[in-house]
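Below you will find the structure I want to go over with you.
Excluded from the complex is one protein chain; the other protein chains are retained at their positions.
Think of it as A and B in the order they're written, each chain with its own count starting at 1.
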Amino acid sequence: MKKMCLFLLVLAMSVSMVFAAGASEAQKGETAAKTLRWAYWGGEARIARSADAVKLFEAATPGVKVNMEPSGGAGDHFVKVDTQVAAGAGPDIVQMGGNFKDYIPGGPKGHLALDLMPYVQSGIIDISVIDPGAIAYATVDGALYGLSTGANMPALVYNKSLIERVGAPLPPVSSTYEEFRTYLIALQAKLPAGVYAMQDIGLMASNSTPFGYWTGYNGTPLYVASENATKVTVEAAKKYLDLFSDYRALGVIPPADVAASYAETNADSSMLVAGKAAIGFLWTNQLGGYQAAMTDEIDLIEFPGAAQRNALWQTQSQLYTINKDSPNKELAAKFINFLVNSPDAARVLGTDRGNSVSSTARAAGAASPTDQKALAYMAVAGPHTSPEGDHVPNDTELNSTLYLIYQKVAFGRISTQQGAQEIVDLLNRLIAK
Amino acid sequence: MSNANYRKRKLKDNLSSYAFLLPWLVGFFALTVYPMIYSLYLSFTQYSITAPPIWVGLQNYRVMFFGTERIPRDERFLNSLAVTFRFVFISVPLKLAFALLVAMIMNRKLRLIGLYRAVYYIPTLLGGSVAIAVLWRRLFAGDGIINIILRGIGWANPPSWISNPDYALSTLIILAVWQFGSPMIIFLAGLQNIPKEYYEASSIDGAGRVRQFFSITLPGLSPIILFNFIMQMTSGFQAFTQAFIISGGNGGPLDSTMFYSLYLYLKGWGFSEMGYASAMAWVLLVIIASLTAIAFKVSGGLVSYGSGE
Partner (left out) sequence: MNRKARSIMSKLLTNIVIIVIGFAMLYPVLWLFSASFKVPNTIFGDAGLIPKAFTWDNYAKGWKGIGIYSFGTFFKNSFVISLLCVAANALFCSLTAYAFARLDFVGKKVWFAVMLVTMMLPDHVTTIPRYVLFNTFGWINTFLPFVVPRILATDAFFIFLLVQFIRGLPRELDESAVMDGCNKLTVYWRILMPLTVPALITTVLFTFLWTWDDFFNQLLYLTRPELFTVPLGLRLFLDSSGISSWGSLFAMSVLSLIPCFVLFLSLQKYFVRGIATTGIKG
């Protein structure tokens, strides 16, 4: 009996030690001088930059600590954040992309993003120095849901050194679809075997952007929020699929299985960086990262048809939003104001998350030649833009299923007519969800 | 001892026995039964995590197999079932065959047997890791090492294994079969338990190697074969990490490596349909349970449990 008691005592002690170990982890977060949790996504380079920005803020604001919670990619990030929020333990500052509308009152994911207007009015957040476009982007019904991390535009990127090496002319910055097609054929003729004029832009995991561009250009936008409907018709979708089937038949884009071997999620799963494609798709804020991975020089041109119909758009790369249930809202507001408006922060963050939209920070943030290229592109392409189209709800599922449909067409399993029908059905289903 | 005393003693006995069982009992109810019931409930709802669950009855199950008026049948779900079945019923027999073959080769008094066992087990040790998955993807890419070797021995234009919908699954099957170390070690132990006298006696009677294999080895190993088969099949159905890393999380190309677990993860955490994901989990449970029951039934006639227990 005595031994049993001893045993139970040991048991109880070891169990409580484990619990204590766990609890102290949690406690450290609460009782330490004010702590902010900042969730974002990105790789080594971005994490290092963000850490530098954090250090600057902590130095300037004694008694405050910022804990970063980075994820490898946007997909992971939202999975984690959603789960944490559902369990009542969301981070204070949440990075969001174009999908922020999923998190405003009435959105499909439930209300998460806090309205920042009260902090603007009390002067903690200074929006007078921020581009009006960036503010308008994040404003819905008079409420400001996030601060832009930087402006961004979709673009085509080309490998300047490679094209010069094979003696082909450089691509025109602005062109029509006919001119572009002619150019691709001419370029392909000069390229060695195994290298293609352009990557298969439809066959990327995040393909809703190029598709969104096309539908905008075609006058049949993906989604009109006010009508809660898509304007894409089967004919429009078919034209898009036919466009790429044509390219594939001409040999200016790789066949499906070659294209599928490049995940195109970052610089080293990129056909362009691997030197197998001369032209690819990029967002302006990715230029720096991709250039750093290549010895060849790269530069940007517009999508074909952009100048004709002002089909491009300028968007905000990402948004800093505040969790509406955060215990440290004011402090969080101070932090994001620092990230966006402070020249010191801009200097360490660079254009990794887009070109700064704050006039106070912009110069400090765009120092390198690559940054200058992005700015130059935006200067040219800027006038060829219209306001950004609305995002289809359930973005993740759109990308995933669109990718599948496109693959089915690219691998020749279904016809472009069937593919087009499936795309329209998909859009309608997602909107109805 | 009087009746009352006996019963008191029996009670005390029972209670102290239950004390040993207590941790498991608590774990069973709190961490197994309760979650199962809750997930069963969730399978009848639409649950996006950030909003409370909405009851939809059998809708999730209907969409999976039949489709409803509003929602077409989930072809990707059926595809994931097909892919997973293909994966399990090709990789598991192959894995067991290799494991048995190598175990038989190694079943001798070899000096370096310890080292050999360790070497063959290494793939299993590493198998679940992210690094191996990344490596595998690179090995089997269009311009990857495997193709460089194949071109070297004369195959002019080998396909791009990883990104070709007809072959991508095979690379995953190879990865699974590569990790046969675990069942191999179990077979080795089993082989060493078959009395040598059986072999000696039968060779005196003139039985050749092949005959010995079918009449002595296989029956002697049959309980272990069954055990290995069930364990491998169960874990095969739940395979996730390799498919996740190698396909980059999208189950491509053409969903040819969209394992059931991967699709479940995508539906639950990617598309925020936790109710649907829970329904998928239950369907998986039913499938595994049925197959296991069938395996036991079929093996009833085939498995011999040796003399005594």
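The criterion applied here is as follows: a contact is a pair of C-beta atoms (placed from the backbone, for glycine too) under 8 Å apart; a residue touches a chain by one contact, two chains touch by 3 or more.
Just so we're clear, the structure is a prediction, and the values are computed from it rather than from any experiment.
Student: Of B:V130, B:A201 or B:I294, which one is in contact with the hidden chain?
Tutor: Of all options in B:V130, B:A201 or B:I294, contact with the hidden chain holds for B:V130.
Student: Name every residue on chain B in touch with the hidden partner chain.
Tutor: 13-14, 16-18, 20-21, 23-28, 30-32, 34-36, 38-39, 42, 102, 105-106, 108, 110, 112, 114, 116-123, 125-126, 128-132, 134-136, 138-139, 144-145, 148-149, 178, 185-186, 188-190, 192-193, 223-224, 227, 230, 234, 237-238, 240-241, 245, 261, 264, 268, 274, 277-278, 280-282, 284-285, 288-289, 292, 305-306, 309
Student: When the complex is taken as a whole, what residues of chain A touch the one chain not shown?
Tutor: The missing chain touches chain A at positions 1, 3-4, 7, 15, 18-19, 21-23, 25-26, 29, 39, 41-48, 51, 67-70, 72-76, 80, 83-84, 86-89, 265-268, 286, 289, 292-293.
Basically, only the chains that are shown with their structure count from here on.
Student: Looking at the complex, which residues from chain B come into contact with chain A?
Tutor: Touch list, chain B to chain A: 48-51, 70-72, 76, 141-142, 159-160, 162-165, 248-250, 252-255, 266, 269-272.
Student: In the complex of these two chains, what residues of chain A are touching chain B?
Tutor: Checking each residue of chain A against chain B gives 75, 79, 82-83, 85-86, 108-110, 112, 205, 256-261, 263, 265, 269, 394, 396-397, 400-401, 403-404, 407-408, 411, 413, 425, 429, 432.
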